[in-house]
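Of the protein chains in this complex, one is absent; all others appear in place.
By letter and in written order, the chains are A and B; residue numbering begins at 1 in each of them.
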Amino acid sequence: MSVSSTTPATTAEELSEGGRRELPQKRAKAALSEGKRQERRLGWLLCAPAALVMVAVTAYPILYSFWLSLQRYDLKFPSEREFVWFANYATVLSNGYWWTAFGVTLLITVVSVAVELVLGMALALVMHRTLIGRGLVRTSALIPYGIVTVVAAFSWRYAWTPSTGYLANLLSDGAPLTERASALSIIILAEIWKTTPFMALLLMAGLALVPEDLLKAASMDGASAWQRFTRVMLPVMKPAILVALLFRTLDAFRVFDNIYVLTNGANETSSVSMIAYNNLMKGLNLGIGSTMSVLIFLAVAIIAFVFVKLFGTAAPGSSDEGRR
Amino acid sequence: MATLDTGPRAKLKWGLLDAVVVVFALIPVLWVVSLSLKTTATLTDGNFIPREWTLDNYRLIFQTDQFVRALINSIGIALISTLIAVVLGTMAAYAISRLDFPGKALLVGVSLLIAMFPQVSLVSPLFNIERQTGLFDTWPGLILPYITFALPLAIYTLSAFFKQIPWDLEKAAKMDGATQAEAFRKVIAPLAAPGVFTTAILVFIFCWNDFLFAISLTSTEQSRTVPVALSFFTGASQFEDPTGAISAAAVVITIPIILFVLFFQKRIVAGLTSGAVKG
Partner (left out) sequence: MARDDRHPRRRTMRARVAAAGAALALTAPMAACGSDGEGGVPTLNLYQFPVESFQHVIDTCNQQANGRYRVVYQVLPRTADDQRVQMVRRLAAEDDSMDILGLDVTWTQEFASADWILEWTGADKAAIEDGTLPGPLASAEYKNRLYAAPNNTNVQLLWYRKDLVSSPPKTWDEMISQAQRLKSAGKKPFQILTMGAQYEGLVVLFNSLVASAGGHVVDDSGDKAVMDAGTVKALRVMKKLATSGVVSPSFSNSIEDDVRLAYQSGAGAFEVNWPYVYASMQGDAPQILAKTGWARYPAIDANTPSVTTIGGSNMAVSAYSKHPGLAFEAIKCLRNAENQEYLAINAGQAPSIEAVYDRPDMAKAYPMRETLLEELKDAAPRPRTPAYQNLSTVVAAELSPPSAIDPQRTADSLRTSIQKAIDSQGVLP
């Protein structure tokens, strides 16, 4: 897992707003002034390097990955490389380990994102509304966001290691990281600790949009704090919440660092990222590893699609975003 | 939640909530610090606060090539990636926020897609491409994917900042007789600098944090970064547990993060929320 890498609430619409305002002029292509043409050229020129790098390092490899996934390509048997069509997909999709990892990934994703949403909302309210020590709270909350995931994972690992750890000693027996249920709980806890602040920051951005006078008015009308929260704040924040959920869900689905350090996938705690890594790096099986890469890519695409279509999360290019 | 209540009781309530947040956020960090300061004898006592203090673990890691090389790699790779990503990102963000050209929405869409891209999907193909091209286990081999995944972050954050700049000032300055370059240097650059700086911090944190690419695309001290080196620590001898050394190294790579957070808290918060707060 990595630090989520963007400010999702900023959208394509917002950013290209300038362009849209001048849409009518665009149609008059023939009549483009020299200045306009220059502007276009400059725009392309300035964007070209970034676009090139992004496409070259993602689009090409994912296509190449698909190509590899259609082959028997195992570094252990270099002379047996051959084209096998979709045999690798049949292998992976009929494999118990894959589905176990898939289930583990879904479990971690759903539980951690759900808990993060609640905790993140609470943290956002504290960060946004606290009367004292606002700087202190915000500074502390940024530490889990910024800290290297592997470092935090080691901290949790040692905390739960019998005899070494302060947390393990609270429990009377056993090594929690070697039992499946407790190990998964610890992985989820580590995820939640690390990313709740990020969720909270995204939600805080939404919170800032809630008009103060609306809250005051509701308060005057005798609405309780809970009513003000559900009736006034939540509806205004809905787009921000959905975007935060989308990003955290996709981020949680990639979980790798915490599992690698905490259990290394033992006792059926592998995520899909772990299992893909293992088949590539331990199994040296580029065919199977690439098949998993493609399947994970598809899974992420489906999740994003579901969010956009079913929940109406404002996606890049849709028209209701950026109009808050 | 009452917005009107600002009395001492409310202050106490918020104070308690603040305390919960601070404790929640800091305990795992303090625990690693504590482990790194424990002596070998007290390492397994399970105490949160060390009973015996020592700096031996820090001395140990700075004497090993394994850690020092990894630290140099981490710093070098993160700085170069940040520099390139911010430069490319600034160019693109300027174009997106200031210029009108076809394909703009496409670029923004692509960036968003990449921000959501499962990185593990790139591990297999990049491993194979890099081992065939000789990029495997080199700095550029890591810098390239880092730039790619940092660019969406850079473009989004910078575009949001740039949109807040009153560009009309540039025109005004020129009308006052300043040249284009002067207008840019005296008026726009000072306004844009904080946004660029904030973006650089966010991008640096992202690169500093990466584990998956670093563990998959490196194999030696030549390019292995600290998060990966941590998981390969062997301790002073075969039978010595490396807990103390790992903790000390973990603290060392946490220091820059703590410094950023302490000194630039407001900027980081603004950077992460800018797009939503001010469209």
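The working rule: a residue touches a chain if its C-beta (ideal position, glycine included) is under 8 Å from a C-beta of that chain, and two chains touch if they have at least 3 such contacts.
Remember, it's a predicted structure, so these values are computed and weren't measured experimentally.
Trainee: Which residue among A:T100, A:N169 or A:S182 touches the omitted chain?
Mentor: A:T100
Trainee: What chain B residues would touch the chain not displayed?
Mentor: 127, 130-131, 136-137, 219-220, 232, 234, 237-238
Trainee: In the full complex, which residues of chain A touch the absent chain?
Mentor: Looking at chain A, the ones touching the missing chain are residues 67, 71-83, 87-88, 91-92, 95, 97-98, 100-101, 265, 268, 270, 275, 278-279, 281-285, 287-288.
One rule holds for everything that comes next: only the chains that are shown with their structure count from here on.
Trainee: Provide the residue numbers of chain A that touch chain B in the complex, in ascending order.
Mentor: The touching residues are 2-12, 14-16, 18-19, 22, 26, 36, 39-40, 42-44, 46-47, 49-51, 53-55, 57-58, 61-62, 64-65, 68, 123, 125-127, 129-133, 135-144, 146-152, 154-156, 158-159, 163-166, 168-169, 193, 197-198, 201-202, 204-206, 208-209, 212, 215-216, 219, 225, 228-229, 240, 246-247, 250, 253-254, 256-257, 260-261, 272-273, 276-277, 280-281, 286, 289-290, 292-294, 296-297, 299-300, 304, 315-317, 322, 324.
Trainee: Considering the complex alone, what residue numbers of chain B touch chain A?
Mentor: My answer: residues 1-4, 6, 10-11, 14-15, 17-18, 21-22, 24-26, 28-29, 31-32, 35, 43-48, 88-89, 91-92, 94-105, 107-129, 144-145, 147-153, 155-157, 159-160, 163, 205-206, 208-212, 215-216, 226-227, 230-231, 243, 246-247, 250, 253-254, 257-258, 260-262, 265-266, 268-269, 271-277, 279.
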